[in-house]
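The other protein chains are all here in position, but one chain of the complex has been omitted.
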């Protein structure tokens, strides 16, 4: 379970909470410009743009949790169990595996508009990375500074949705969340309005205008709360304040350890939160047990050595 | 508006979110042992124990937002508008001003039990600190490792409530929250239980057992959510993990900037969060725009020079 | 569990749902003017006014579930378990048993104003009607066309509350409900207002302005829903329409059989609903298995034969 977020405040920011029960060993990874991507069903290609985000890198292949390229196009994959449906290859289609999708889009496209065109012929195929790395059921949020879309491959086919909220969580499919938001669009950040002219009415607390906002950790509730907090968030021209605000939005839907129990008795929690300034190529992140926000600036690295991935820092 | 929390996990931890629209200029302050407290209506006394917490210090008097003494007895004052009622002095009572109360209790008592005795004769009186520092309407949470109580002075008199939840927010009075919690004690951290044997039932997300948990920023909703998150929180023997967990509980009810609008158009937000390990005398805190957790260890300071307050670091 | 209602629409109407697991054998009863009431702790008195409502009549004493007198003063007793506290007799007080209270007030008072005066010295005493008819824990709603109050005898003493909602259910004490209503006074009967200027917003259904209105059968939820439905109810000059509307309000919070299970496995349900036009002295009622509204007009009976109760029709 996870929450992804696209937020514009002066610059454009894109990031997410990764909610899991344990680490996969991911690190911050820069995939350089011109990196050769060996595709399973399509010809290999070289990335047009460098990209930055959390990934694991088995066999020197970046399996991206989320990423932003030099043009600011960003993607995050989020858990989509029971609903994600991957297909057999289809002749004449662009057959792309789920683990290739981030590179395939960010390695070739400047923006969402270009990605939409690529996606027109795309077929998400059911091919594991390896026997020991089977596919996760995912859907994706893809955004640039102007547009945000959701990509879902279900039994009904590949769906591309405009995402006016700039938020994605998990189940149910995105169109359910879209409809569900109609039950919350009346919530606001001010005092309760006394609709009934009752003389007893009393704003006993600030914030009563948002009564009804859910606070549990289910995917439907996190979607609603993240959208509300994002929509009401202040915007600054100051990088520190905007990044801070982004992390506060994510914190409002983060999972504290113990609050979300899995059937096996383990707890899901927000292992890391991250935020990329997609205009500047700066990736910020913190972890469950270290709230200090660290940053990686893509411009500080030589992203033109196309032979190897740049792997930064420790396992998260 | 604020949220206070008492949490036991190996050691005992006490802290709070301070939700305000702007800083009062508070800093971390250690009030030394033997510090002379000039009371308005009672004889002056010297503090039996040093104490630690955020305060402002006009005229060398520590106006404590929250504090913990060397014995681990802790107090936090929280906004209680419209309900707080302070009285005229009454002969034969211990007449104490709201701003004196933290020092009066923590300066003299080892624990909640002793404080209860002092409070028996206490009358909270309506005397300003100064013309420029009028009284705030407050109620208080007082805790040690064994007990937690709430102190409210209302039109009905001075009320001392046992606080089985170890949480305090703001309005309404505490007994309302106590009753209200009965509407949420069925919530849990696991999957939804299919009460109706419906074959369509489907735990489409983790965490459905907590559906109904409120997520808005009103005082009643923050109380419920903080109590739920605290109650389900994992406990560790590791200081870093326990402190981290404490800050995650506070973050789950923190106010992002923009989400709580005051009638004057300003926004209330969580200016700082803090957590004191009351066994060790270590005070941790971070701020809205700097999530890094800083700490002050009372044992690193000479707390026996009773002539002056120890004021640490910058304004928060 | 029950719901009582006071509603003004041209005339004044007062009534209730009786939610129980089985009948007590109650019937419509007219207590005549001049009927002698033998009080347990006070001198006996003769009723100044005739009164009408459901009652059982052991030993020719009307134990009223609810009643309206010739002046339109009306009372209903509702279950108040754990909170109702009846006292020992106190010298100098008007010691009244719970079962005497309806007659004591409606037999002597023209209106709420006069009843308030009588209640000033009242002490509700813990004296059973008989060994086989122990006291029920009750609180009461008392209303005339101008005023509505709630009477509660708890450990804190006898409380008289103004009731601006004209609704009463059961636990918790009335002041909790009063406060709780502040969480619902923003609900309205029209479409949802798009507070966030989101272009996706869509009133997909009529009635979205009332999202958040509870629909379960607990006493706190029935209070909120009954108050909302009453407050939004249309008013007519037509008796049939007003009585119909009154029963529709009651139906909106009635308990269908099976939806409210008691610890012993039995079901509470709305055994009868009733409505008295207090201006005309007409009592309307229907039952769970016969929705036809029947009526008893007090003016059709000789209410001046003070020797005996007029018992009308079958057991309900």
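Should a chain be cited, it is by its letter among A, B and C, assigned in written order, with residues numbered from 1 in that chain.
The working rule: contacts are C-beta pairs under 8 Å (C-beta built on N, C-alpha and C of every residue); 3 or more make two chains touch, one makes a residue touch a chain.
What you see is a predicted model; the values in this text were computed from it and never measured.
Within the complete assembly, C:258 is the residue of C:92, C:134 or C:258 that touches the hidden chain.
Annotation: of C:41, C:211 or C:310, C:211 touches the absent chain (contact as defined above). Although one chain is not drawn, the whole complex shows that of B:187, B:206, B:249 or B:316 it is B:187 that touches it.
In the complete complex, the residue from C:95, C:183 or C:245 that touches the missing chain is C:245. The omitted chain makes contact with chain B at the following residues, 164-165, 178-179, 181-183, 185-188, 192-196, 198-204, 208-209, 211-212, 228, 231-232.
Where chain C meets the chain that is not shown, the touching residues are 1, 82, 170-172, 187, 189-191, 202, 204-221, 224-225, 228-229, 232-234, 240-241, 244-245, 247-249, 251-252, 254-263, 267-268, 286, 288-293.
Remark: the residues of chain A touching the chain excluded from display are 172, 176, 179-180, 183, 220.
We adopt the following convention: only the chains that are shown with their structure count from here on.
Nearest to the global CA centroid, when each chain is reduced to the mean of its CA atoms, is chain B. The angle of the rotation carrying chain A onto chain C, fitted on C-alpha atoms and rounded to the nearest 5, is 180°. Distance from the chain A centre to the chain B centre is 35 Å, each centre being the mean of its Cα atoms.
In terms of their C-alpha centroids, the spacing between chain A and chain C amounts to 55 Å.
For the pair chain B and chain C, the distance between C-alpha centroids works out to 42 Å.
Residues of chain A in contact with two or more other chains: 187, 202, 204, 208-209, 211-212, 228, 232.
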